[in-house]
Structures are given as structure tokens and as C-alpha cells.
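What you see is the complex with one protein chain gone and the rest in place.
So, chain A:
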Amino acid sequence: MENLLEFFSFADPNIRYVTLGSVLLCSSAAIVGCFIFLKKKALVGDAVAHSVLPGVCLAFIIAENKNPVLLVAGAFLTGWISLVAIDYITAKSKIKEDTAIGLILSVFFGIGILMLTWIQGSGIAAQSGLDHFLFGKAASLIGQDLIVFGTVSIILLAVVFLLFKELTLISFDGAFAQSIGFPVRGLELILTTLTVLAVVTGIQAIGVVLMAAILVTPAAAAKFWTDKLKVMIILAACFGAVSGVTGAYISYIAPSMPTGPWIVMIISIIALVSFFFAPKKGIVNRLIEKRRIQNQITEENILKLLFNIGEADEDYFKARTIKDIIQRRPFHVSVLKSGLSRLKNQGFLEKENGYWKFTEAGKTKGQRMVKLHRLWELYLTEYLKIAPDHVHEDAETIEHIITPELEKRLEEKLQYPKLDPHKSEIPYNN
């Protein structure tokens, strides 16, 4: 608790730098990441992240010190070359994009490692700390770094703000953007540049290996909560900021803990929670919803079937056994049993020592399902000229989703018909 207060009072300038730095890096990367995510280029971000390593080493070999501006420039150069190389290989040979990405990523990274180990063996004194680029070391951020990264973040935000409409357009529908005369290639170039900038600023804190997570994971998590791009960007930035602060805090209370991997861990947990539990789009909710619809369809099919049996016997309220029902339509026994008991609880059916029969409400509902089914069959034959023996399957699906409004319009359009295409009577409720 004491640690917590001490940390969040930000009295220590070191804590201020680290926290502010992590938040800036994570949230600006998350914002650019949203567009990369929407363009389905998540792994390209990974490739850029790995490919900046040789550039960093090259800048160091030339300057012989860790001048942040030069390192960023070097990183920018090779990051950019890697993207161009991926595009070029994909366009000019039969190599597919995923192979090109993996190839460029690993080869550039390998060259970077070779240069890094060469530098380490060369005995240049200033090289210590260069390997922070591999896993990142947010805890060693200093004021000078912060100025560079702050500037880059502001540039990123400004460009995204000014070109919001254009970037949105090329992320969702590049072909359309081209057809209405937007300079798509130029805009893609700008987005590429933004990606490289975000990566280059982020690696100092996160390291090249996990940088892709900071770009894409917040966007993937945010996508599960909203359909609006603006909301998604704000959410992603918040997720990024939260993980940045938490990561900085964890490495503050446990100095042996690496900040970068912890930031990634936090953002991944946020993402996993979103994947599973987000309302509407979460996996759990989708399963529940799917289950609910399956149950509804089973229930409606049972009621419809009971009505059909009743129609044949001319006795709607006769008690039936499970066997009677299964003879008419091959339900799974367990599915049928649970459906029947749900219908009993809802008051549509009554059960008397193993026999099931309609209540008044049950009959009305079963009747409506049969009516919808037959109305739709008639509609298909009358208006779409489909042969009567081909319409059953389609009606079987659509009867569950026809709303009362649609029902009314069907009735009006078909002028309250008496018979369906199979000469069965259409049951009206009066």
C-alpha cells in the first residue's frame, strides 16, 4: 500500500519519466495499431518491430554512442526497408505474404543479432545497454528519451487527427477510396510511416520481440467492445495507457521484473477478458445467445409439431407421449425432453403422468408457427415462382424470425389466403 501511494504521488522524477514514457508509448502505439488491425496487417507490425534492430545497431556503429535521435533514425530506415521488401517480394514472385513476412522478420532480426554481438565483441565502451532494445527496459528511460518519444507521439497523434477520415477510408475500403480519387498509395505510405514511428518509439520500453503486442493487442481488445472506430481508438489508447502504468508499477515494486513483458502481459489479460466476456461480441455471450436461439427454435418446432398432430386428429388438446412426437419428427430424445419441460415452465404445455398436452396459450403459439410456415410457403410459390416441393426447407428456417409486422404484411400481400401450396388450410386465430 505504501508502495502504491509512493508510486502514484509521482514524487520521484524517475517514476515520473518511466510512467509517463510508458503511457505515451503504449497509447500512441495502440492508436496507430487500430488502423493496422483494421487493415489486417497485424503481423506486418511484428515484422517492422523485428527489423528495426539492424538499423539501431548500424546507427550505433556509425555514431559510437547511444544518441536517441540517431538510433531512431537508424531504426526508422531498416523498419521502412523491411516493409518495402515484404511488398516487393510478394508482388514480384510467387512467394505469399505470410512467408515474405516471416522471412524478412527473421532474416533482418538475425542480421541485427549478428551486428549486436559483433558490437558487444568489439569493445566499444558505450555499447552497454544496447541490448535493451531486445526486451526493452522502460525502467531506464531518462528525460532525454522522453523528449524524443514525446515529440514522436505528438506527431503521431496530430497526423491521425488531421487525416482521420482518409485513414479510416483506406482501412475499411481501399478500392473505394481509390475510385473516388483519394491518393491511396500516398496515404498507405503515411500509415506505414506512422507504424514504423510507433514501433521505433516503443521498442525502447517494450523491446523488439514483443512490440507487435503493443500495436495490435489493444486494438483487438477494443474491437470486442464497440463497432465505432472513434470509440475503438479511444478504448485502445486507454487499454494501452493502463497497461503502461501497471507495467511501470510492477517493475517499480519488483525491480527484477522486466517492464516490457509485464506491459504485454497486462494488455493480453485485458484482451483475453474482452475476447471471452465482452457484452455482445464476447465468446461467452455469443455461446449463450446461440444456446438461447437453439432453444427457441426447438420449442417452436415442438409446438408446431403438436399443432400438426392435433390438426390430423382434429383434437388439439389430446395428451401425447414422447413416442408420439418422435414418430412424427426425429428429435434427439434429450433435446426434446428439455424442450418439453421448458415449455411446461413457460405455461405452453401441461404434463400429466408422462403425457403432454397443449394449454390454450400453447395452442395459439403452435398455430401461429404453422400459419407463418404456410404463409411463407405460399409467398415463395406465388411471388418467387418456386415449385411447391422446394419451399418447405426455406419456410422451416424463416418461420422462427418472422416478426408480427412482417406477418401482417405477408397476410395483406397474399390477401388472407385460405390454403397453402400443399392444399393445407392456413389456420387464422379468430
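Basically, contacts are C-beta pairs under 8 Å (C-beta built on N, C-alpha and C of every residue); 3 or more make two chains touch, one makes a residue touch a chain; residues count from 1.
Operating definition for what follows: contacts and distances are computed from a predicted model.
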item	value
Per UniProt record, name of the chain withheld from view ["Metal ABC transporter permease", "Carbon-monoxide dehydrogenase large subunit", "tRNA 2-thiouridine synthesizing protein A" or "GntR family transcriptional regulator"]	"Metal ABC transporter permease"
Options A:F37, A:W225 or A:W376, residue touching the unrepresented chain	A:F37
Which residue of A:D98, A:D173 or A:E382 touches the chain not shown here	A:D98
Listed residues A:A11, A:V69 or A:L114, member touching the removed chain	A:L114
For chain A, residues in touch with the removed chain	37, 40-43, 45-46, 50, 89, 92-96, 98-103, 105-118, 121, 131, 134-135, 209-210, 212-213, 216-217, 219-220, 223-224, 256-258, 260-262, 264-265, 268, 271-272, 275, 281-283, 286-287
